[in-house]
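Only one protein chain is missing; all other protein chains are in place.
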Amino acid sequence: MERALSARLRTVPTSTAETVLRALGVERFAINALRLLAGAEAIAGPARTLRFLPARADFVSPKGKLQRGLIDSLREGEILVIDALGTLDAAALGDMLAGRAKALGAAGVVVDGVVRDVAGLRAMGLTVHARGAYPTPSPGRLMPWECDVPIQCGGVLIFPGDYVIADLDGVVVVPAALAEEVARRGQAMNADDEISQRLLAEGRPLDQAYPLPPEAKAPPEAKAGA
Amino acid sequence: MERALSARLRTVPTSTAETVLRALGVERFAINALRLLAGAEAIAGPARTLRFLPARADFVSPKGKLQRGLIDSLREGEILVIDALGTLDAAALGDMLAGRAKALGAAGVVVDGVVRDVAGLRAMGLTVHARGAYPTPSPGRLMPWECDVPIQCGGVLIFPGDYVIADLDGVVVVPAALAEEVARRGQAMNADDEISQRLLAEGRPLDQAYPLPPEAKAPPEAKAGA
Amino acid sequence: MERALSARLRTVPTSTAETVLRALGVERFAINALRLLAGAEAIAGPARTLRFLPARADFVSPKGKLQRGLIDSLREGEILVIDALGTLDAAALGDMLAGRAKALGAAGVVVDGVVRDVAGLRAMGLTVHARGAYPTPSPGRLMPWECDVPIQCGGVLIFPGDYVIADLDGVVVVPAALAEEVARRGQAMNADDEISQRLLAEGRPLDQAYPLPPEAKAPPEAKAGA
Amino acid sequence: MERALSARLRTVPTSTAETVLRALGVERFAINALRLLAGAEAIAGPARTLRFLPARADFVSPKGKLQRGLIDSLREGEILVIDALGTLDAAALGDMLAGRAKALGAAGVVVDGVVRDVAGLRAMGLTVHARGAYPTPSPGRLMPWECDVPIQCGGVLIFPGDYVIADLDGVVVVPAALAEEVARRGQAMNADDEISQRLLAEGRPLDQAYPLPPEAKAPPEAKAGA
Amino acid sequence: MERALSARLRTVPTSTAETVLRALGVERFAINALRLLAGAEAIAGPARTLRFLPARADFVSPKGKLQRGLIDSLREGEILVIDALGTLDAAALGDMLAGRAKALGAAGVVVDGVVRDVAGLRAMGLTVHARGAYPTPSPGRLMPWECDVPIQCGGVLIFPGDYVIADLDGVVVVPAALAEEVARRGQAMNADDEISQRLLAEGRPLDQAYPLPPEAKAPPEAKAGA
Partner (left out) sequence: MERALSARLRTVPTSTAETVLRALGVERFAINALRLLAGAEAIAGPARTLRFLPARADFVSPKGKLQRGLIDSLREGEILVIDALGTLDAAALGDMLAGRAKALGAAGVVVDGVVRDVAGLRAMGLTVHARGAYPTPSPGRLMPWECDVPIQCGGVLIFPGDYVIADLDGVVVVPAALAEEVARRGQAMNADDEISQRLLAEGRPLDQAYPLPPEAKAPPEAKAGA
């Protein structure tokens, strides 16, 4: 069911998800300041989470392997969301860990920080949203601290199991309890939006095309099946 | 005539227009901080203008439909220039209004702010320069306030009817009264620049190729016909 | 030999060069804040350097032709590194000087500042890393001051003759005395990394693939020949 | 009455006004990014507004004297709010125009931009909130365009006649229709807050001091007379 | 003993503590981007920690009283260090919670974020370092999540019980295990630095005054007693 839900959410643009979430009373769910560095223009899936803390030379962390363990445990379709504290000079992900995530079928990675090996990431086709790239890796500057806990990413709260939709407009967090509703309403809006775009392409003025007049709306079955 | 002038200006790179405008004594005409998000690498056309103000919950604007009306009134080849106050968390344009602008033949949109539905904008081929993308629309955060008046965009003054040239180097505002002269001199420079590039490609040192020695310059008819 | 070394370094990603340099005790060699605007995804070559100072109306520089002279003197495979003081509103390079550099076989240009004529730069295929683009040229705002001297670029010290590697992760300065060692160790790491990626693609967990267990490492001859 | 209202609002900290306004359903009224450069730690008064546009060498504005006329028309207790487009390199106010405003009894100036003559402003005691200081004046870079109209300042909508409260926490716009209510509730909160602070100073834990338990609240007459 | 140590560390400037920590092999301990908003020019004491997460309308936190409880538990001389995620539009501390902290004898508060009621904070004399001030409080935007755990603040790792020194140069985190050594060496350096300054004031050139020639150094007993 999780995969079917992800597949439906992947057809919902973040701008549409935004409209639905706002109608449902949720605010502060759009992650800003990241860019699509590699992979697909649109992804959706349930979140796994990882949180870094800054490293300090006098402290040897007992959690050094936390990130590797988390990545080895990724399941198909999941999206790894990393709070790397917005750090710009220490890459929270490189092409080796990304290669493992890809092999396990992860749908993508969202990093509040930077990554490295962008050429490799593009070659393997893993979708990555991040603040940018930097050649230096994280050890010595950042240390993995916890995973599968609520974290912040780009100023947005995300729980493990929340859904993430990411496209060219940005990254949107969909609370798990609302994901089915966002998929349902979002796909209905997709059906209407398609009609609106067709009407606009035919030369209709805005008031006749968007929002759709009731009589022009897609029939319920089109929306259900979208 | 307006269309012919736009077509000629479209062949003039912003860097060349810059040189001409500076020679004509105009400064502060290059809009910074925007990026090409969708559409063609080079556009030119006369400007229509729209200005937003911040929204406030206690004020219901009587001008809610101003933006839609303006977009419904766009004519072929025009470029819509929007002062959205540099706002990064409220999209001043989405794919519906953009769809209407495209259907009417608008040449592009320049936004001092952000847009949404970048995937849709790319699909329809409308050229958009903006500060970036964000999934949240403007209502509740920005409200359309006036159109077809002088506005600021990216720190540059623009009057309705001024010409806009936009390419990969940025966006340049050409005052209406200078547009013919910019086209004329710009195309002449294009002809010379082409010769310079050919000479450079043949291995000439800079002093023999750029600026062009008088004897190497394009003949007047080549420049006129350029 | 210089060309052979450049060719080997071009196969070493900046992220790998980073790892080697750090192991060799060098820090502060990765240039941040630049983007690949035109050309090849990966370049490497020895640096030539140029430094600008701000222009001032009361001072007529005797060094006006310094930049042109430097560019006319570029040799095949060299990378021109420019300290344009991070200036965002005055282009330190345009398509004419770039055309000459290209004709002479320069491998690329790295600018702590902006360039113009990006469309032209892309057309000619010269690789350019810079902070961005702006249509206004440098005269009147910046003046060339010295060349072939140690400079800063993006907060990193670079001597003429140091090697530069630039790819999608950023720009790395390799001290001349370490370049052979970076090429040697970097290519060895490439050979191992390829095996790691293959193992990951086959579904191995991270601990069996990266870092490579000793028995899985590439044989010395593969590394030498890489 | 206006002066009495201003005097009451001046006793209401922006943080308290914020709480009241939010309770009244108004959002987006706190101006960010400005600093107190000169004058009193707390001011309040009705707003007069001025809006600049960027200057352009080819356009001679017929409105050159607009700013001077507006300042000559200021009345005692008013606060001049200026949209200078956030411009950092052109001062929207200097000590001459400020001297006139001071002589007329203006309560202060709030500038989305910079000012000059900070030493003079401090000497005359006019309260000024701005983004900073810069020695260059605005002519040639900015031109006054309209006054006594709705404007944006720091991303906030302000109408002429709205009240402004400015203190060390920032600048808050109080819609005219809500000013009496903000003064009333704000002063009541002041009375309670004073009691809370006394209780805290006496060593009470937070739950016994803030929010005030009902039985500790100031009597209505104390609040009315506050 | 803790109080005596704090008192000694308070005499050690952050710049001196920096020199000692670096000599001890610790890096990345200086918090940047904060300013002294209220209180004493120099403080030192053991850290208590608090971490916020972003709030989200669909999640009612069971930890709403965490921050109040932590502040009620502060002991004399402690410094509260808050990770408010660098948020600029939601105050992580106001004058009520600050009033309680002050009454309990806290030495100060360090916030990676903003505070409100700066006038009140100054009046009560609590020392506060933060990114700035904003009138809006945190509820609805940030929620307290954990306390007395390792956190990041301004990019620096801090454990509860580490010592904090804060002065006009910034905020430095001193690992608990090194605090005694930093106090010892720091006070010795203070004694020498005083002699250096006296020699400089007398007109000695740098090489005779700083670093101090061995024969001019303070006697061990002066250092011990400093």
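We just call them A, B, C, D and E in the order they show up, numbering each chain from 1.
Keep this in mind: contacts are C-beta pairs under 8 Å (C-beta built on N, C-alpha and C of every residue); 3 or more make two chains touch, one makes a residue touch a chain.
Note that the structure is predicted; figures quoted are calculated from it, not measured.
Although one chain is omitted from the display, it touches the following shown chains in the full assembly: C, D, E. For the chain left out of this panel, the touching residue among C:L178, C:A191 or C:A209 is C:L178. Of the listed residues C:R10, C:R48 or C:R141, the one in contact with the hidden chain in the full complex is C:R141. Residue D:R116 is the one among D:R51, D:R116 or D:R185 that touches the chain missing from this view. Contact with the chain that does not appear here is found for just one residue of E:A23, E:A123 or E:L168, E:L168. For subunit D, the residues touching the absent chain in the complete assembly are 68, 71-72, 88-89, 91, 94-97, 99-100, 102-103, 116-120, 122, 124, 133-137. Listed by residue number, the positions of subunit C touching the unshown chain are 24-29, 53-59, 85-87, 141, 145, 150-152, 155-157, 159, 175, 177-178. Although one chain is not shown, part of subunit E still touches it, namely residues 13-15, 17-19, 22, 30, 32, 41-42, 167-170, 172, 193, 196-197, 200-203, 205-207, 209-210.
In the analysis below, only the chains that are shown with their structure count from here on.
Path length between subunit B and subunit E in the touching-chain graph (shortest route): 2. Note: Cα superposition of subunit C onto subunit E, rotation of 180 degrees, nearest 5. Rounded to whole angstrom, the centroid-to-centroid distance between subunit A and subunit C, based on C-alpha atoms, equals 32 Å.
Put simply, the C-alpha centre of subunit C and that of subunit D have 50 angstrom between them. Listed for subunit A are no residues, as none touches two or more other chains. The touch graph of the protein chains shown belongs to none of the named shapes. Chains touching one another, given as pairs, are A-B, A-C, A-E, B-C, B-D, D-E.
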